[in-house]
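Notes to accompany the following structure.
For this depiction, one protein chain was excluded, whereas all remaining protein chains were kept in their positions.
Then we have chain A:
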């Protein structure tokens, strides 16, 4: 893995956005050659999305030939609910860029048959040729998407019941009323993300530090599902100083020492 250690949240968002930008430009997408991007929601990727919008507005990047697949969506709340992941993606990314709706894919938490919805999502990823870069975050309990502790590391897109911790953490978005928080969600599986050609995980804040430690310095374990990516050939973890607080000093020093090499990945590309 590459562990990119930056000073703060804003730097993480910027680095990640530049990485995505460079990946897309180097891929050189076109009408028969789409770049397939997997995307997360939540507080962590917001800074990254803001930067991507900036790059689009400056003309550095276009999403015309980019297809996106989101990781998850709540079951049972209306699609236009302010807390649905459809609303999140529309307000924080899609409405600001030049992506076409038919190229975006978000699981439908109101589908008549949820299992069919999940299976068809997997089919759509396959039909698109697989994911080039899957961006994700990490929960305080080490989960990737809604693959809560105990989720099989070979899991695929499916319906999941949310852990109590997750429901409590989400209550703040539902007026603090636990009865309003969705208890189920549709989510990509650990193996679905592992199938991507490259994975980038963003981790910021001290409350994620223990999960990061479990994910990269301990063994592969279904209680900390992000640990599965130790077995992926191309993973980038992008984190801030606070998120490294539970890591060994040795680990941090090693990767900080590599920053001058890793930063080349985000240098502005020469114009064609």
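To be clear about the criterion, a residue touches a chain if its C-beta (ideal position, glycine included) is under 8 Å from a C-beta of that chain, and two chains touch if they have at least 3 such contacts; residues count from 1.
Here is the rule we use: contacts and distances are computed from a predicted model.
You can't see one chain of this complex, but its UniProt record names it "N-acetylglucosamine-6-phosphate deacetylase", from the set "Trafficking protein particle complex subunit", "N-acetylglucosamine-6-phosphate deacetylase", "ATP synthase subunit a" or "Ammonium transporter AmtB-like domain-containing protein". Touching the chain that is not shown, out of A:94, A:224 or A:255: A:94 (per the contact rule at the top). Across the entire complex, the residue among A:32, A:102, A:177 or A:267 in touch with the chain not shown is A:102. Touch with the chain that is not drawn comes from one residue among A:26, A:80, A:113 or A:179, which is A:80.
Summarising the interface, chain A meets the missing chain with residues 79-80, 86-87, 90-91, 94-95, 100-102.
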